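What follows is a single structure, and I will ask about it in a moment.
Missing here: one protein chain of the complex. Every other protein chain is in place.
Coming up: chain A.
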Amino acid sequence: MASGDQSKGGTASQYLSTDQDAALDMTTSEKVVELLNQASLISTEEKLVILKQVQELIINKDPSLLDNFLDEIIAFQTDKSIEVRKFVIGFIEEACKRDNELLHRLIANLNMLMRDESVNVVKKAILTLTHLYKVALQCLVRTKSVSDMQEACWDMVTQMKDDVLALLDSDNDGVRTHAIKFTESLIITLSPRTPDSDTPKKHEGDISLDKIPKDHTYIRYDTLSEEGKFALEQLLKFMVHPAISSINLTTALGSLATLARQRPMFMSKVAQAYETLHANLPPTLAKSQVSSVRKNLKLHLVSVLKHPSSVDFHGQISTLLLDLGMSQNEITRCTPATAQPRKRLQHEPFVEGKRIKMETALAEDDEDKEEPAPVITPKPSSSVGTQSSIDLTAEYLLPLLSPENVANLVLISMVYLPEVMPASFQATYTPVESAGTEAQIKHLARLMATQMTSAGLGPGLELCKARDEEVKEEEGQSEISSKDPLIIRKYSAVSLGQAISVLGGTYKSPVTEETPQIKKLPEPILPTTQPKAPGASGRKKVFKLADVVQPFSEVQVEKLINMSVNRILHSEKAIALSGMSHIRMKLLARLVTQFEGGMKDDLMQFILDDMRSRSELAFSLLYHEYNEYLSQQPSGSLDSYEQCLFSLLSGLQEKPEQRDGLFTKLVLEAPVITDSALEVIQRYCEDESRVYLGISTLKELILKRPSRQFQYLNVLLNLSSHEKEKVRSTALGFIKRMYEKEHLKDCVEKFALTYMQFLVHPNPPSLLFGAGEDTEVAASWTEETVRQCLYLYLSLLPLNHRLVHELAAVYTEAIADIKRSVLRVIEQPIRGMGMSSPDLLLLVENCPKGAETLVTRCLHILTDKVPPSPELVERVRDLYHKRVPDVRFLIPVINGLEKNEVIQALPKLIKLNPIVVKEVFNRLLGTQHSEGSSSMSPLSPAELLIALHNIDSSKCDMKSIIKATNLCFGEKNVYTTEVLAVVMQQLMEQTPLPILLMRTVIQSLTMYPRLAGFVMNILARLILKQVWKYPKVWEGFVKCCQRTKPQSYNVLLQLPPSQLASVFERCPEMREPLLQHVHSFTPHQQAHIPSSIMAVLEANIRKQEPEPEPQHPEIMEERQHVSVPVPQEEPPAPAPVAFTEPEPEPEPIPSRREVDEPMEQEETAHAVLEVTPEPASQQMEVAEEATQSSSVTEKTEEPMEESSAMSADVADLPQVVSEDADTDPGTSNVD
């Protein structure tokens, strides 16, 4: 209870405590003071009661007191109790309604309360503002001249209005609900009331837009109208929010119904909003909420339906109501009677199409106003204008809804069905009764159109947008809203102009000049007089976001960021379904590039997990990184970008298989290829399974990124000496193509030559062992390293023959090992160049000192398969004669030489390594490669053999000659009986007789026993040539006779006696058989045998049994006679000239020793045959080896075996001839 600590309070309490009647007698003022004093001290509940009494007193009973006690009451706005604060708000409302002027003073207080920390206070304040807004407007309209105070007040109200609209986004459901109601009221106030407005009686006098004079000095009609429209937009936008709460939705539905009824001009928007909502109930609603909302919708639809202006929308509304479960009967019952006949009239056009209906609807609007207003805009456009985008889209869809299309739509949408049936669907589903009927199709079209429009799709929406712009333009032109034709008529052009100028003058000045006056905004009455609430302790804080939230710690922030990025990252499928993947990608890329941290790795990992399907994301990321780099120019670093590119490429490179060209694409589309990226590319190329793709990518880089072309080219060039064959050959293939490009040629060439130059170093450079090791490698050259240096060069050589000179230069300086390797590898390229290459010919011509073996090798390669060209032969001959008299040069071109040249060179040739000799013979005999080049040989086989026999023994040792002839005999195919016969014939005719004549005869005989007859003939003729004068030949003669007995008996008998004796000296065992042979003659024949012969024959006998045989003169005849039958099947090689040449033949008989040597065969033939020629000994050896190796590698092993077998044969033969023959003639092939 009150205690009298104040003078006034003391009396008051006294009164109160003493007598009730006394209190009644008090003046109202005293009573109020009394109550207020009590109120400041008592508990909340009682305080409220008392305050309500005060309010009653000063507002209703004695409003004159209001002003006096205003401050005291307002002081309670800082009271701790929410209820008291709410009371203050209520008081403000009442006070302002009572005395509008008070608004100017109290509005700021209301503004403060609207930011109270308690939502209940805020809600109450909003509620109050709903009313006071109208009051403020009304007040402003009433006054003719607007004071600064009023202006400031209105500005604040406007600002508060905006604040409340913003509260549509509040976190609090109740606040939003109140904001919706405020918006509703605001829209009604800021739109003109029309005759068909269904205004509640209590609001009859409320201010609305139509009551606002257009010439008002401060407020502008247009501005308010715009604000009203804006508020409606906000409300409609709010309604389609997918997460709207059911209460908000309900409230908004009600607000729309109110709007539709009170402002029929919004009917179409409302109807459309209902339609959209019905088709798109928020998915967040629970099942019961769905039914609540539907119930509400139904209720409001019915209330709208009852309004006469809704007649145009009855079709839509009825459809909705039917869907909501209302029967047609009920709907009809709800339709206002006045509208009925109209509706029936409109019914048919409606069925036919919306457009007609819309046009008539417009006409009706005009009818309502009794007098059609002169519409400035052309009718068709405005009729289209009234059609909503849904209508248009529905019309567009209608013909498309064929059963087939619909079936497809259903099938497609099956995929997107959610797992659980949403509550809203469950609640709204009603079986389709009239499927397939026109009405149902129309309904479907409309439903779809609603969906499409709300999703921002469809032709209707676009049309409407275009139309809106058009309308805006029109409005801009006429400055008049065509929606209010009544007002239009009021204004002449002049007055309008005036109004504008006046408005412009007054309206604009505040905006420009008022900046300093802004302070004048109403200030809240601060509770200075309130004794119980001193200072700031009771003050309520203005709401600030910063006060209620705390900054997260850095760790939290990072965690949250990572979590959100991860969510985006892993919502791949869901987003893909919604078709917004591109936004997701962009978002991810941007987020990741802007923030540091582990996100990058996560994203990278994510991309690499399925690179193929996430390549777009990868590119997006890469570009963002690069963009980031660009944006930081010039100080930006490429590190991040490089890291990104590197990871992507490495990831791709490490993946086991990537058939598609993603790697290539990435490389080619990357804005910049960094060094590390290049390394990855190189690694990629080194992978044998992907080398082709890798290198072709590299090639593209080289060709398409000219700025760093040479760097890329260098990578490619380095690959050309790669240890892996496949990598190397692919690289070489591409380099060859590069080489054709003029601008790259030099670079490639230089590289190739540089590498080749390495060969002159004593040790291979470390470069060849991998770039990493820069330590001096003391390893020696190996076949492999040599090749490494040459791969590129050799592949270029066929393309540019000039390069061959460089090789020669290097070759001369290189060590023997390298030379050998070089000779081995050049075959392919040299063959590629061909012998017509001028550069090659030049090389042969010049033959740098030290490069002889190289040149020889080249010659061999060139002539291996084809006969030498005259030019080549010319060059070689020249070289041989003038500069390097090494016979081996001649071998390759031997078939191109003249006969005499070959014969001249033969002695030198046959002294060479047996294998080389063999090759020479092969060439000469055309047995080389069956290439049919034998015809080219300057020597026929016979000529060759003869030439061999004629070699001057001073120029060549006999051993070599024998071996050479043996080689000939080895070629049985070439040296047939006929050829040998010719040879023998010709040799026999020579004078002096060649030393090896008889050897050849015997050998021929051994090979072809059927030559025996012919040989007898030869022997006979040799007798005529006094064969005994050539000791070696004579020896052979005897041997031959010995081997050919008994055929040779007749020949022997032709010998002069002394020679016959000499025969017997050599082979005594011959005598007896020969004697018996003679005895077997007929006596007549025997008579022909000279007695001297017989004497020789019987010489021994005579010694033992002296019975000399009579020597008959007929013997000569007989011999003549006999000689005829001897060559039984002999070849026609008589050459009678031979007989005419008796030839004494002095001839320098070779020393017995010399002659003996060849005949006596030694086993170590090979060793001795290895004659080392004097000039260029070392090099020549190399060349020989090379030849050898080439023949070994090139031909199969067969020829090798053959040749060795051959040489063995050859070695054996003389033995057979010289020794075995006498001991065992039967075993050899003589028989």
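Note that in this section contacts are C-beta pairs under 8 Å (C-beta built on N, C-alpha and C of every residue); 3 or more make two chains touch, one makes a residue touch a chain; residues count from 1.
Quick note on the criterion: contacts and distances are computed from a predicted model.
Of the names listed as "RNA polymerase II subunit A C-terminal domain phosphatase SSU72", "Proteasome subunit beta", "General transcription and DNA repair factor IIH subunit TFB4" or "tRNA splicing endonuclease subunit 54", the one that matches the UniProt record for the absent chain is "RNA polymerase II subunit A C-terminal domain phosphatase SSU72". Among A:Q55, A:Q234, A:T251 or A:S960, only A:T251 touches the chain left out of the display. Contact with the omitted chain, checked across A:Q53, A:N100, A:S291 or A:Q440, is made by A:S291. Across the entire complex, the residue among A:N60, A:N172, A:T223 or A:T991 in touch with the chain not shown is A:N172.
Along chain A, the points of touch with the absent chain fall at residues 44-45, 48, 81-83, 86, 119-120, 123, 127, 130, 172-175, 177-178, 181-182, 185, 200-203, 245-247, 250-251, 254, 257-258, 286-289, 291-292, 295-296, 299-300, 303.
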